[in-house]
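Every protein chain except one is present and positioned as in the full complex.
And then subunit A:
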(Lines give C-alpha, C1' and ligand atoms only; values in the text may rest on other atoms or scores of the structure.)
Protein backbone atom coordinates (compact mmCIF):
# COMPACT_ATOMS: atom_id res chain seq x y z
CA UNK A 1 0.00 0.00 0.00
CA UNK A 2 1.18 3.43 -0.80
CA UNK A 3 -0.25 4.79 2.37
CA UNK A 4 1.87 2.60 4.56
CA UNK A 5 2.22 4.32 7.87
CA UNK A 6 4.82 2.11 9.44
CA UNK A 7 8.15 3.68 9.99
CA UNK A 8 11.21 2.30 8.33
CA UNK A 9 14.40 1.67 10.20
CA UNK A 10 15.97 4.70 8.65
CA UNK A 11 12.94 6.98 8.47
CA UNK A 12 14.35 10.42 8.91
CA UNK A 13 12.01 11.64 11.45
CA UNK A 14 10.51 14.47 9.55
CA UNK A 15 7.35 12.51 9.91
CA UNK A 16 7.29 13.01 13.64
CA UNK A 17 8.13 16.67 13.16
CA UNK A 18 5.13 16.91 10.93
CA UNK A 19 2.94 14.99 13.28
CA UNK A 20 3.88 17.32 16.07
CA UNK A 21 3.61 20.48 14.05
CA UNK A 22 0.51 19.63 12.15
CA UNK A 23 -1.65 20.64 15.07
CA UNK A 24 -1.82 17.19 16.57
CA UNK A 25 -2.45 15.40 13.32
CA UNK A 26 -2.42 11.75 13.90
CA UNK A 27 -1.09 9.10 11.62
CA UNK A 28 -4.41 7.41 11.80
CA UNK A 29 -5.75 10.14 9.53
CA UNK A 30 -3.66 8.94 6.68
CA UNK A 31 -5.07 7.23 3.67
CA UNK A 32 -5.31 7.17 -0.05
CA UNK A 33 -8.31 8.56 -1.79
CA UNK A 34 -7.43 8.31 -5.45
CA UNK A 35 -5.52 5.07 -5.59
CA UNK A 36 -6.79 2.03 -7.34
CA UNK A 37 -10.52 2.39 -7.67
CA UNK A 38 -10.88 -0.72 -9.69
CA UNK A 39 -11.44 -3.49 -10.05
CA UNK A 40 -14.53 -5.53 -10.52
CA UNK A 41 -16.46 -4.80 -7.38
CA UNK A 42 -18.86 -7.06 -5.56
CA UNK A 43 -21.72 -6.11 -7.77
CA UNK A 44 -20.75 -7.76 -11.01
CA UNK A 45 -22.99 -5.47 -13.00
CA UNK A 46 -20.82 -2.48 -12.27
CA UNK A 47 -19.19 -0.54 -15.03
CA UNK A 48 -15.60 -1.55 -15.62
CA UNK A 49 -13.24 0.96 -14.07
CA UNK A 50 -9.50 1.41 -14.41
CA UNK A 51 -6.92 3.66 -12.85
CA UNK A 52 -3.82 4.86 -14.72
CA UNK A 53 -0.80 5.86 -12.65
CA UNK A 54 1.50 8.54 -14.01
CA UNK A 55 3.81 11.34 -12.90
CA UNK A 56 2.76 15.02 -13.13
CA UNK A 57 3.99 17.43 -15.79
CA UNK A 58 6.88 18.49 -13.55
CA UNK A 59 8.09 14.91 -13.49
CA UNK A 60 7.66 14.04 -17.13
CA UNK A 61 5.42 15.92 -19.52
CA UNK A 62 5.28 13.12 -22.08
CA UNK A 63 3.89 10.50 -19.72
CA UNK A 64 1.03 12.72 -18.52
CA UNK A 65 0.05 13.44 -22.07
CA UNK A 66 0.13 9.77 -23.06
CA UNK A 67 -1.94 8.90 -19.98
CA UNK A 68 -4.50 11.55 -20.87
CA UNK A 69 -4.66 10.29 -24.47
CA UNK A 70 -5.32 6.78 -23.21
CA UNK A 71 -7.83 8.00 -20.64
CA UNK A 72 -9.83 9.80 -23.32
CA UNK A 73 -9.95 6.71 -25.52
CA UNK A 74 -10.81 4.37 -22.64
CA UNK A 75 -13.67 6.66 -21.64
CA UNK A 76 -14.85 6.66 -25.27
CA UNK A 77 -15.23 2.90 -25.24
CA UNK A 78 -17.24 2.99 -22.03
CA UNK A 79 -14.63 2.29 -19.36
CA UNK A 80 -14.69 4.47 -16.26
CA UNK A 81 -11.12 5.77 -16.08
CA UNK A 82 -9.25 7.77 -13.49
CA UNK A 83 -5.66 8.94 -13.27
CA UNK A 84 -3.47 8.84 -10.18
CA UNK A 85 -0.73 11.46 -10.22
CA UNK A 86 2.36 10.64 -8.19
CA UNK A 87 5.80 12.15 -7.76
CA UNK A 88 8.52 10.16 -9.58
CA UNK A 89 9.61 8.26 -6.48
CA UNK A 90 6.07 7.60 -5.26
CA UNK A 91 5.20 6.47 -8.77
CA UNK A 92 7.98 3.87 -8.71
CA UNK A 93 7.04 2.88 -5.18
CA UNK A 94 3.48 2.19 -6.29
CA UNK A 95 4.49 0.23 -9.41
CA UNK A 96 7.66 -1.56 -8.39
CA UNK A 97 7.30 -2.09 -4.68
CA UNK A 98 3.61 -2.12 -3.81
CA UNK A 99 2.26 -3.36 -7.16
CA UNK A 100 -0.71 -1.13 -6.39
CA UNK A 101 -1.96 -0.28 -9.90
CA UNK A 102 -4.10 -1.35 -12.85
CA UNK A 103 -2.21 0.46 -15.59
CA UNK A 104 0.68 2.86 -15.67
CA UNK A 105 2.47 4.97 -18.23
CA UNK A 106 6.18 5.47 -17.69
CA UNK A 107 9.67 5.30 -19.06
CA UNK A 108 11.52 2.02 -18.75
CA UNK A 109 15.26 2.28 -18.08
CA UNK A 110 15.75 -1.00 -20.00
CA UNK A 111 19.34 -1.84 -20.84
CA UNK A 112 21.71 -1.96 -23.76
CA UNK A 113 21.17 -5.72 -24.02
CA UNK A 114 17.77 -7.40 -24.52
CA UNK A 115 18.47 -9.64 -21.54
CA UNK A 116 16.74 -6.99 -19.41
CA UNK A 117 13.60 -8.82 -20.53
CA UNK A 118 14.71 -11.74 -18.37
CA UNK A 119 14.16 -9.84 -15.14
CA UNK A 120 11.23 -7.91 -16.60
CA UNK A 121 9.21 -11.00 -17.52
CA UNK A 122 10.42 -14.15 -15.78
CA UNK A 123 7.73 -15.80 -13.63
CA UNK A 124 10.24 -16.42 -10.85
CA UNK A 125 10.16 -12.69 -10.12
CA UNK A 126 6.39 -12.19 -10.32
CA UNK A 127 6.16 -11.89 -6.56
CA UNK A 128 9.27 -9.81 -6.02
CA UNK A 129 9.44 -6.08 -5.54
CA UNK A 130 11.71 -3.99 -7.72
CA UNK A 131 12.42 -3.67 -11.42
CA UNK A 132 12.06 -7.43 -11.68
CA UNK A 133 8.67 -8.25 -13.22
CA UNK A 134 6.48 -5.41 -11.87
CA UNK A 135 3.73 -6.71 -14.18
CA UNK A 136 3.59 -9.90 -12.11
CA UNK A 137 3.46 -11.70 -15.40
CA UNK A 138 3.53 -15.50 -15.26
CA UNK A 139 3.97 -17.63 -18.33
CA UNK A 140 6.16 -20.50 -17.13
CA UNK A 141 5.36 -22.83 -19.99
CA UNK A 142 6.33 -20.87 -23.06
CA UNK A 143 8.02 -17.61 -22.04
CA UNK A 144 10.33 -18.65 -19.22
CA UNK A 145 12.06 -21.47 -21.17
CA UNK A 146 12.80 -19.11 -24.06
CA UNK A 147 14.06 -16.43 -21.70
CA UNK A 148 16.43 -18.94 -20.17
CA UNK A 149 17.49 -20.42 -23.50
CA UNK A 150 18.45 -17.08 -25.05
CA UNK A 151 20.76 -16.32 -22.11
CA UNK A 152 22.82 -19.40 -22.74
CA UNK A 153 23.37 -18.60 -26.40
CA UNK A 154 25.37 -15.99 -28.24
CA UNK A 155 25.30 -14.27 -31.60
CA UNK A 156 22.82 -15.39 -34.25
CA UNK A 157 21.69 -18.37 -32.25
CA UNK A 158 20.66 -16.08 -29.41
CA UNK A 159 18.86 -13.83 -31.86
CA UNK A 160 16.78 -16.79 -33.00
CA UNK A 161 16.06 -17.91 -29.45
CA UNK A 162 14.90 -14.47 -28.39
CA UNK A 163 12.30 -14.31 -31.16
CA UNK A 164 9.69 -16.43 -29.35
CA UNK A 165 9.98 -14.11 -26.34
CA UNK A 166 9.42 -11.02 -28.45
CA UNK A 167 6.49 -12.63 -30.27
CA UNK A 168 4.91 -13.72 -27.00
CA UNK A 169 5.38 -10.23 -25.62
CA UNK A 170 3.66 -8.74 -28.68
CA UNK A 171 0.74 -11.15 -28.33
CA UNK A 172 0.40 -11.24 -24.57
CA UNK A 173 1.18 -7.61 -23.77
CA UNK A 174 2.22 -7.65 -20.11
CA UNK A 175 3.43 -4.23 -21.18
CA UNK A 176 3.23 -2.38 -24.45
CA UNK A 177 6.26 -0.41 -25.66
CA UNK A 178 5.04 2.90 -27.09
CA UNK A 179 8.05 4.71 -28.45
CA UNK A 180 11.76 5.25 -28.02
CA UNK A 181 12.58 8.91 -27.41
CA UNK A 182 15.53 10.46 -29.20
CA UNK A 183 18.16 11.21 -26.63
CA UNK A 184 19.34 14.83 -26.76
CA UNK A 185 21.52 16.85 -24.46
CA UNK A 186 23.25 20.19 -24.65
CA UNK A 187 26.89 20.74 -23.69
CA UNK A 188 29.12 23.75 -23.37
CA UNK A 189 32.28 24.06 -25.46
CA UNK A 190 34.40 24.75 -22.38
CA UNK A 191 35.03 21.02 -22.60
CA UNK A 192 36.22 19.04 -25.56
CA UNK A 193 35.35 15.42 -26.17
CA UNK A 194 31.58 15.44 -25.68
CA UNK A 195 29.94 12.66 -27.56
CA UNK A 196 32.97 10.35 -27.53
CA UNK A 197 31.07 8.35 -24.96
CA UNK A 198 27.45 8.02 -23.95
CA UNK A 199 26.50 10.72 -21.41
CA UNK A 200 24.17 8.35 -19.58
CA UNK A 201 27.13 6.11 -18.78
CA UNK A 202 30.22 6.45 -16.62
CA UNK A 203 32.56 7.09 -19.53
CA UNK A 204 30.53 10.08 -20.69
CA UNK A 205 32.00 12.07 -17.78
CA UNK A 206 35.58 10.88 -18.16
CA UNK A 207 38.31 11.84 -20.58
CA UNK A 208 36.77 15.24 -21.28
CA UNK A 209 39.31 17.95 -21.99
CA UNK A 210 38.59 21.17 -20.15
CA UNK A 211 39.88 24.60 -21.13
CA UNK A 212 42.94 25.72 -19.19
CA UNK A 213 41.37 27.37 -16.16
CA UNK A 214 38.39 25.04 -15.81
CA UNK A 215 38.48 22.61 -12.90
CA UNK A 216 34.78 22.01 -12.39
CA UNK A 217 32.22 20.20 -14.49
CA UNK A 218 28.79 21.59 -13.77
CA UNK A 219 26.02 19.26 -14.91
CA UNK A 220 22.28 19.88 -14.60
CA UNK A 221 19.71 17.30 -13.67
CA UNK A 222 15.95 17.82 -13.76
CA UNK A 223 15.40 15.11 -11.18
CA UNK A 224 15.90 16.10 -7.54
CA UNK A 225 16.42 12.57 -6.28
CA UNK A 226 20.22 12.37 -6.69
CA UNK A 227 20.45 15.37 -4.35
CA UNK A 228 18.60 13.41 -1.67
CA UNK A 229 19.82 9.87 -1.84
CA UNK A 230 22.44 7.97 -3.84
CA UNK A 231 21.85 4.48 -2.44
CA UNK A 232 22.90 2.17 -5.31
CA UNK A 233 20.28 -0.43 -4.41
CA UNK A 234 17.12 1.66 -4.30
CA UNK A 235 14.62 1.08 -7.08
CA UNK A 236 12.59 4.21 -6.46
CA UNK A 237 15.10 7.02 -6.28
CA UNK A 238 16.82 6.52 -9.58
CA UNK A 239 16.09 6.14 -13.26
CA UNK A 240 19.28 5.13 -15.02
CA UNK A 241 22.05 5.13 -12.45
CA UNK A 242 24.56 7.50 -14.04
CA UNK A 243 25.61 8.83 -10.63
CA UNK A 244 26.08 5.31 -9.26
CA UNK A 245 28.29 4.62 -12.28
CA UNK A 246 30.57 7.44 -11.23
CA UNK A 247 30.72 6.62 -7.52
CA UNK A 248 31.18 2.88 -7.99
CA UNK A 249 33.29 0.82 -10.32
CA UNK A 250 32.07 -2.33 -11.96
CA UNK A 251 34.21 -5.15 -13.31
CA UNK A 252 33.44 -4.20 -16.88
CA UNK A 253 32.14 -0.96 -18.30
CA UNK A 254 29.73 -0.32 -21.14
CA UNK A 255 31.23 1.28 -24.23
CA UNK A 256 28.79 2.56 -26.80
CA UNK A 257 30.21 3.21 -30.24
CA UNK A 258 28.37 4.57 -33.20
CA UNK A 259 29.55 4.25 -36.77
CA UNK A 260 28.09 3.93 -40.24
CA UNK A 261 27.02 0.35 -39.60
CA UNK A 262 25.00 1.32 -36.57
CA UNK A 263 25.53 1.25 -32.85
CA UNK A 264 27.53 -1.35 -31.02
CA UNK A 265 27.56 -2.04 -27.32
CA UNK A 266 30.55 -3.69 -25.69
CA UNK A 267 31.51 -4.40 -22.12
CA UNK A 268 35.19 -3.64 -21.78
CA UNK A 269 37.60 -4.21 -18.88
CA UNK A 270 37.31 -1.69 -16.09
CA UNK A 271 37.98 -2.73 -12.51
CA UNK A 272 38.81 -6.15 -13.92
CA UNK A 273 41.98 -6.02 -15.94
CA UNK A 274 40.84 -8.81 -18.21
CA UNK A 275 38.67 -11.89 -18.51
CA UNK A 276 38.04 -14.56 -21.10
CA UNK A 277 34.89 -16.67 -21.17
CA UNK A 278 35.46 -20.40 -21.60
CA UNK A 279 32.65 -22.92 -21.99
CA UNK A 280 32.40 -25.51 -19.22
CA UNK A 281 31.52 -29.16 -19.67
CA UNK A 282 27.92 -28.60 -18.60
CA UNK A 283 27.21 -25.78 -21.06
CA UNK A 284 27.92 -22.81 -18.84
CA UNK A 285 30.65 -20.20 -19.15
CA UNK A 286 33.49 -19.55 -16.80
CA UNK A 287 36.24 -16.97 -16.64
CA UNK A 288 39.26 -16.22 -14.52
CA UNK A 289 39.12 -12.55 -13.64
CA UNK A 290 42.10 -10.44 -12.60
CA UNK A 291 41.29 -7.27 -10.73
CA UNK A 292 43.47 -4.22 -11.06
CA UNK A 293 45.79 -4.31 -8.11
CA UNK A 294 45.86 -1.92 -5.19
CA UNK A 295 42.68 -0.07 -6.05
CA UNK A 296 41.08 1.63 -3.07
CA UNK A 297 37.59 2.38 -1.84
CA UNK A 298 36.88 5.99 -0.98
CA UNK A 299 37.25 7.23 2.55
CA UNK A 300 34.33 8.50 4.60
CA UNK A 301 33.81 9.86 8.10
CA UNK A 302 33.03 6.42 9.44
CA UNK A 303 35.11 4.18 7.23
CA UNK A 304 38.81 4.19 6.42
CA UNK A 305 39.97 3.57 2.94
CA UNK A 306 40.36 -0.12 2.17
CA UNK A 307 41.70 -2.02 -0.85
CA UNK A 308 39.29 -3.49 -3.41
CA UNK A 309 39.77 -7.24 -3.50
CA UNK A 310 38.08 -10.32 -4.88
CA UNK A 311 36.33 -10.67 -1.52
CA UNK A 312 34.40 -7.48 -2.23
CA UNK A 313 33.34 -8.86 -5.59
CA UNK A 314 32.21 -12.11 -4.02
CA UNK A 315 30.38 -10.16 -1.33
CA UNK A 316 28.63 -7.88 -3.85
CA UNK A 317 27.08 -10.68 -5.88
CA UNK A 318 26.01 -12.63 -2.79
CA UNK A 319 24.66 -9.51 -1.09
CA UNK A 320 22.61 -8.44 -4.13
CA UNK A 321 21.06 -11.90 -4.09
CA UNK A 322 20.10 -11.57 -0.45
CA UNK A 323 20.46 -8.19 1.17
CA UNK A 324 19.38 -9.70 4.51
CA UNK A 325 22.38 -12.05 4.42
CA UNK A 326 20.38 -15.11 5.42
CA UNK A 327 19.06 -13.47 8.58
CA UNK A 328 15.43 -13.07 7.58
CA UNK A 329 12.87 -15.80 6.98
CA UNK A 330 13.08 -15.48 3.23
CA UNK A 331 15.90 -14.06 1.09
CA UNK A 332 15.59 -10.38 0.30
CA UNK A 333 17.10 -9.77 -3.17
CA UNK A 334 17.93 -6.21 -4.14
CA UNK A 335 15.27 -4.44 -6.21
CA UNK A 336 17.84 -3.67 -8.88
CA UNK A 337 20.41 -5.71 -10.86
CA UNK A 338 18.32 -8.86 -10.42
CA UNK A 339 18.87 -10.08 -13.96
CA UNK A 340 22.61 -9.41 -13.96
CA UNK A 341 23.15 -11.15 -10.64
CA UNK A 342 20.91 -14.12 -11.43
CA UNK A 343 23.20 -15.08 -14.30
CA UNK A 344 26.10 -15.64 -11.91
CA UNK A 345 26.27 -19.19 -10.55
CA UNK A 346 29.48 -19.22 -8.66
CA UNK A 347 32.46 -17.14 -7.63
CA UNK A 348 35.55 -18.96 -6.36
CA UNK A 349 38.35 -16.96 -4.76
CA UNK A 350 42.00 -17.72 -5.27
CA UNK A 351 43.68 -18.52 -1.99
CA UNK A 352 47.03 -17.16 -3.07
CA UNK A 353 45.96 -14.07 -4.94
CA UNK A 354 43.50 -11.57 -3.42
CA UNK A 355 43.00 -9.98 -6.84
CA UNK A 356 41.96 -13.06 -8.72
CA UNK A 357 38.81 -15.15 -8.82
CA UNK A 358 36.91 -17.59 -10.99
CA UNK A 359 33.39 -16.62 -12.03
CA UNK A 360 30.92 -19.07 -13.57
CA UNK A 361 27.71 -17.92 -15.23
CA UNK A 362 24.72 -19.91 -16.37
CA UNK A 363 24.73 -17.90 -19.56
CA UNK A 364 26.60 -17.17 -22.75
CA UNK A 365 29.36 -14.62 -23.12
CA UNK A 366 26.97 -11.75 -23.97
CA UNK A 367 24.85 -12.15 -20.87
CA UNK A 368 27.99 -13.04 -18.91
CA UNK A 369 29.44 -9.67 -19.85
CA UNK A 370 26.29 -7.92 -18.77
CA UNK A 371 26.59 -9.61 -15.37
CA UNK A 372 29.90 -7.80 -14.90
CA UNK A 373 28.30 -4.34 -15.04
CA UNK A 374 26.91 -4.18 -11.50
CA UNK A 375 28.54 -1.76 -9.03
CA UNK A 376 31.11 -3.38 -6.73
CA UNK A 377 30.21 -2.57 -3.14
CA UNK A 378 32.70 -2.34 -0.27
CA UNK A 379 32.29 -5.37 1.96
CA UNK A 380 33.50 -3.59 5.07
CA UNK A 381 30.84 -0.86 4.79
CA UNK A 382 27.79 -2.93 3.91
CA UNK A 383 28.59 -5.67 6.39
CA UNK A 384 28.83 -3.14 9.18
CA UNK A 385 25.58 -1.49 8.12
CA UNK A 386 23.94 -4.90 7.91
CA UNK A 387 25.19 -5.79 11.38
CA UNK A 388 23.69 -2.59 12.81
CA UNK A 389 20.32 -3.56 11.50
CA UNK A 390 20.27 -7.20 12.50
CA UNK A 391 21.66 -6.71 15.99
CA UNK A 392 18.17 -7.19 17.30
CA UNK A 393 17.32 -10.51 15.72
CA UNK A 394 13.96 -10.93 17.41
CA UNK A 395 12.37 -8.03 15.67
CA UNK A 396 14.41 -8.22 12.50
CA UNK A 397 12.63 -8.32 9.18
CA UNK A 398 13.74 -7.30 5.73
CA UNK A 399 10.73 -6.72 3.46
CA UNK A 400 12.14 -7.44 0.03
CA UNK A 401 12.89 -4.40 -2.11
CA UNK A 402 11.71 -1.98 0.53
CA UNK A 403 13.67 -2.51 3.68
CA UNK A 404 15.95 -0.01 5.37
CA UNK A 405 19.21 -1.03 3.82
CA UNK A 406 18.02 -0.79 0.22
CA UNK A 407 16.14 2.48 0.64
CA UNK A 408 18.16 4.49 3.14
CA UNK A 409 20.29 7.50 2.40
CA UNK A 410 22.32 6.87 5.53
CA UNK A 411 24.80 4.31 4.21
CA UNK A 412 27.93 6.29 3.26
CA UNK A 413 28.10 6.26 -0.56
CA UNK A 414 31.54 4.69 -0.57
CA UNK A 415 32.62 3.12 -3.82
CA UNK A 416 35.89 2.89 -5.67
CA UNK A 417 34.73 4.91 -8.68
CA UNK A 418 36.44 7.82 -10.43
CA UNK A 419 34.53 10.37 -8.37
CA UNK A 420 33.82 10.37 -4.65
CA UNK A 421 30.93 11.79 -2.71
CA UNK A 422 31.59 15.22 -1.22
CA UNK A 423 28.24 16.65 -0.19
CA UNK A 424 24.64 17.06 -1.19
CA UNK A 425 21.85 19.47 -0.43
CA UNK A 426 18.22 18.42 -0.74
CA UNK A 427 16.68 19.60 -4.00
CA UNK A 428 19.78 21.68 -4.73
CA UNK A 429 22.84 19.73 -5.71
CA UNK A 430 25.05 16.68 -5.45
CA UNK A 431 28.72 17.49 -5.25
CA UNK A 432 31.34 14.90 -6.23
CA UNK A 433 35.12 15.21 -6.20
CA UNK A 434 37.77 13.50 -8.21
CA UNK A 435 39.12 10.36 -6.53
CA UNK A 436 42.85 10.87 -6.95
CA UNK A 437 43.66 7.23 -6.29
CA UNK A 438 41.48 5.95 -9.12
CA UNK A 439 43.23 3.48 -11.38
CA UNK A 440 42.44 5.45 -14.54
CA UNK A 441 44.83 8.15 -13.29
CA UNK A 442 47.75 5.75 -13.28
CA UNK A 443 50.37 6.30 -15.92
CA UNK A 444 50.17 2.75 -17.21
CA UNK A 445 46.38 2.69 -17.64
CA UNK A 446 45.14 3.94 -20.98
CA UNK A 447 41.49 4.54 -20.09
CA UNK A 448 39.56 7.82 -19.94
CA UNK A 449 40.08 9.45 -16.56
CA UNK A 450 38.38 12.08 -14.44
CA UNK A 451 39.88 15.34 -15.71
CA UNK A 452 38.25 17.82 -13.34
CA UNK A 453 38.59 18.36 -9.60
CA UNK A 454 34.90 18.74 -9.05
CA UNK A 455 31.75 17.36 -10.60
CA UNK A 456 28.58 19.04 -9.49
CA UNK A 457 25.05 17.94 -10.41
CA UNK A 458 22.68 20.85 -9.82
CA UNK A 459 18.96 20.35 -9.76
CA UNK A 460 17.24 22.55 -12.31
CA UNK A 461 13.47 22.95 -12.57
CA UNK A 462 13.17 21.82 -16.17
CA UNK A 463 14.62 21.03 -19.57
CA UNK A 464 13.90 24.46 -21.04
CA UNK A 465 15.72 26.35 -18.33
CA UNK A 466 18.58 23.81 -18.31
CA UNK A 467 19.14 24.43 -22.00
CA UNK A 468 19.35 28.17 -21.50
CA UNK A 469 21.73 27.81 -18.58
CA UNK A 470 24.14 25.70 -20.62
CA UNK A 471 23.85 28.11 -23.54
CA UNK A 472 24.62 31.06 -21.30
CA UNK A 473 27.68 29.29 -19.90
CA UNK A 474 26.25 28.90 -16.40
CA UNK A 475 26.51 25.10 -16.70
CA UNK A 476 28.37 22.60 -18.86
CA UNK A 477 25.93 19.82 -19.57
CA UNK A 478 22.28 18.91 -19.30
CA UNK A 479 22.89 15.53 -17.77
CA UNK A 480 19.25 14.46 -17.75
CA UNK A 481 17.98 13.58 -21.16
CA UNK A 482 16.04 16.58 -22.53
CA UNK A 483 12.28 16.38 -22.74
CA UNK A 484 11.14 16.35 -26.36
CA UNK A 485 9.47 19.76 -26.17
CA UNK A 486 12.71 21.44 -25.07
CA UNK A 487 14.86 20.15 -27.92
CA UNK A 488 13.39 22.79 -30.22
CA UNK A 489 14.54 25.51 -27.81
CA UNK A 490 18.21 24.86 -28.55
CA UNK A 491 19.48 27.83 -30.50
CA UNK A 492 21.85 27.36 -33.42
CA UNK A 493 24.10 30.31 -32.77
CA UNK A 494 25.19 29.78 -29.19
CA UNK A 495 28.41 28.29 -27.88
CA UNK A 496 26.68 25.11 -26.90
CA UNK A 497 26.72 21.87 -28.83
CA UNK A 498 23.77 19.55 -29.21
CA UNK A 499 24.55 15.93 -28.41
CA UNK A 500 22.48 13.11 -29.79
CA UNK A 501 23.09 9.68 -28.32
CA UNK A 502 21.81 6.21 -29.06
CA UNK A 503 18.92 5.38 -26.77
CA UNK A 504 17.62 2.18 -25.25
CA UNK A 505 14.99 3.52 -22.87
CA UNK A 506 11.38 3.49 -24.00
CA UNK A 507 7.99 4.76 -22.98
CA UNK A 508 5.53 2.02 -22.24
CA UNK A 509 2.13 1.12 -20.91
CA UNK A 510 2.38 -1.39 -18.07
CA UNK A 511 -0.39 -3.73 -16.94
CA UNK A 512 -0.92 -5.37 -13.59
CA UNK A 513 -1.50 -8.87 -14.93
CA UNK A 514 -2.45 -10.26 -11.54
CA UNK A 515 -5.80 -8.53 -11.20
CA UNK A 516 -8.90 -8.50 -13.33
CA UNK A 517 -9.57 -7.17 -15.93
CA UNK A 518 -5.92 -6.65 -16.92
CA UNK A 519 -5.20 -10.31 -16.17
CA UNK A 520 -6.97 -11.11 -19.43
CA UNK A 521 -4.57 -10.96 -22.44
CA UNK A 522 -7.41 -10.22 -24.82
CA UNK A 523 -8.43 -7.25 -22.73
CA UNK A 524 -4.83 -6.01 -22.62
CA UNK A 525 -4.59 -6.28 -26.40
CA UNK A 526 -7.80 -4.33 -26.81
CA UNK A 527 -6.48 -1.59 -24.50
CA UNK A 528 -3.23 -1.40 -26.48
CA UNK A 529 -5.27 -0.81 -29.59
CA UNK A 530 -6.44 2.47 -28.06
CA UNK A 531 -2.91 3.90 -28.18
CA UNK A 532 -2.12 5.78 -31.37
CA UNK A 533 1.65 5.46 -31.31
CA UNK A 534 2.11 7.46 -34.50
CA UNK A 535 0.02 10.33 -33.19
CA UNK A 536 1.89 10.16 -29.89
CA UNK A 537 5.31 10.44 -31.52
CA UNK A 538 4.12 13.28 -33.74
CA UNK A 539 2.07 15.31 -31.31
CA UNK A 540 3.56 14.57 -27.92
CA UNK A 541 7.18 14.02 -28.94
CA UNK A 542 7.23 16.42 -31.91
CA UNK A 543 8.67 13.63 -34.07
CA UNK A 544 11.63 13.21 -31.71
CA UNK A 545 10.77 9.59 -30.97
CA UNK A 546 10.33 6.35 -32.86
CA UNK A 547 7.13 4.32 -32.48
CA UNK A 548 7.80 0.79 -31.25
CA UNK A 549 6.20 -2.61 -31.61
CA UNK A 550 8.94 -4.33 -29.62
CA UNK A 551 11.06 -3.04 -26.73
CA UNK A 552 14.48 -4.04 -28.08
CA UNK A 553 16.80 -2.56 -30.71
CA UNK A 554 15.55 -2.95 -34.28
CA UNK A 555 18.04 -5.62 -35.32
CA UNK A 556 16.63 -8.03 -32.72
CA UNK A 557 13.01 -7.71 -33.84
CA UNK A 558 11.64 -10.57 -35.97
CA UNK A 559 10.26 -9.43 -39.35
CA UNK A 560 6.68 -10.43 -38.65
CA UNK A 561 6.32 -8.11 -35.67
CA UNK A 562 8.43 -5.25 -37.04
CA UNK A 563 6.86 -1.81 -37.05
CA UNK A 564 5.40 -1.15 -40.49
CA UNK A 565 3.59 2.14 -40.21
CA UNK A 566 1.47 0.71 -37.45
CA UNK A 567 1.78 -1.91 -34.75
CA UNK A 568 1.39 -5.23 -36.60
CA UNK A 569 -0.31 -7.06 -33.71
CA UNK A 570 -2.28 -4.26 -32.06
CA UNK A 571 -2.92 -1.53 -34.66
CA UNK A 572 -4.68 1.60 -33.41
CA UNK A 573 -8.44 1.57 -33.97
CA UNK A 574 -9.02 5.05 -35.33
CA UNK A 575 -7.18 7.95 -36.92
CA UNK A 576 -5.21 10.97 -35.70
CA UNK A 577 -5.39 9.99 -32.07
CA UNK A 578 -9.19 9.81 -32.14
CA UNK A 579 -10.58 6.36 -31.57
CA UNK A 580 -13.19 4.90 -33.91
CA UNK A 581 -15.68 4.26 -31.14
CA UNK A 582 -17.87 1.73 -32.90
CA UNK A 583 -15.02 -0.43 -34.14
CA UNK A 584 -13.24 -0.26 -30.79
CA UNK A 585 -16.36 -1.27 -28.89
CA UNK A 586 -16.73 -4.24 -31.22
CA UNK A 587 -13.18 -5.29 -30.30
CA UNK A 588 -13.89 -5.11 -26.58
CA UNK A 589 -17.14 -6.99 -27.01
CA UNK A 590 -15.47 -9.77 -28.97
CA UNK A 591 -12.74 -10.03 -26.32
CA UNK A 592 -15.06 -12.55 -24.66
CA UNK A 593 -15.61 -11.57 -21.09
CA UNK A 594 -17.23 -8.19 -21.59
CA UNK A 595 -20.52 -6.73 -22.71
CA UNK A 596 -22.06 -3.30 -23.15
CA UNK A 597 -25.14 -2.20 -21.23
CA UNK A 598 -27.90 -0.02 -22.63
CA UNK A 599 -26.01 3.12 -21.67
CA UNK A 600 -22.92 2.05 -23.59
CA UNK A 601 -20.89 1.25 -20.51
CA UNK A 602 -18.54 -1.71 -20.55
CA UNK A 603 -19.30 -4.41 -18.01
CA UNK A 604 -17.97 -7.79 -17.14
CA UNK A 605 -20.15 -10.54 -18.56
CA UNK A 606 -21.77 -12.68 -15.91
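What we mean here is this: a residue touches a chain if its C-beta (ideal position, glycine included) is under 8 Å from a C-beta of that chain, and two chains touch if they have at least 3 such contacts; residues count from 1.
One rule holds in what follows: contacts and distances are computed from a predicted model.
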| item | value |
| --- | --- |
| Omitted chain (choose from "Amino acid ABC transporter permease", "NADH-quinone oxidoreductase subunit NuoH", "Cytochrome c oxidase subunit 2" or "Phosphoesterase PA-phosphatase-like protein") - UniProt protein name | "Phosphoesterase PA-phosphatase-like protein" |
| Residue of A:84, A:481 or A:527 touching the missing chain in the full complex | A:84 |
| Sole contact to the chain not displayed, among A:464, A:519 or A:546 | A:464 |
| Contact footprint on subunit A, counting only the chain that is left out | 2-5, 14-15, 17-19, 21-23, 25, 27, 29-35, 56-58, 61, 64-65, 68, 82-87, 90, 426-427, 461-462, 464-465, 468-469, 474 |
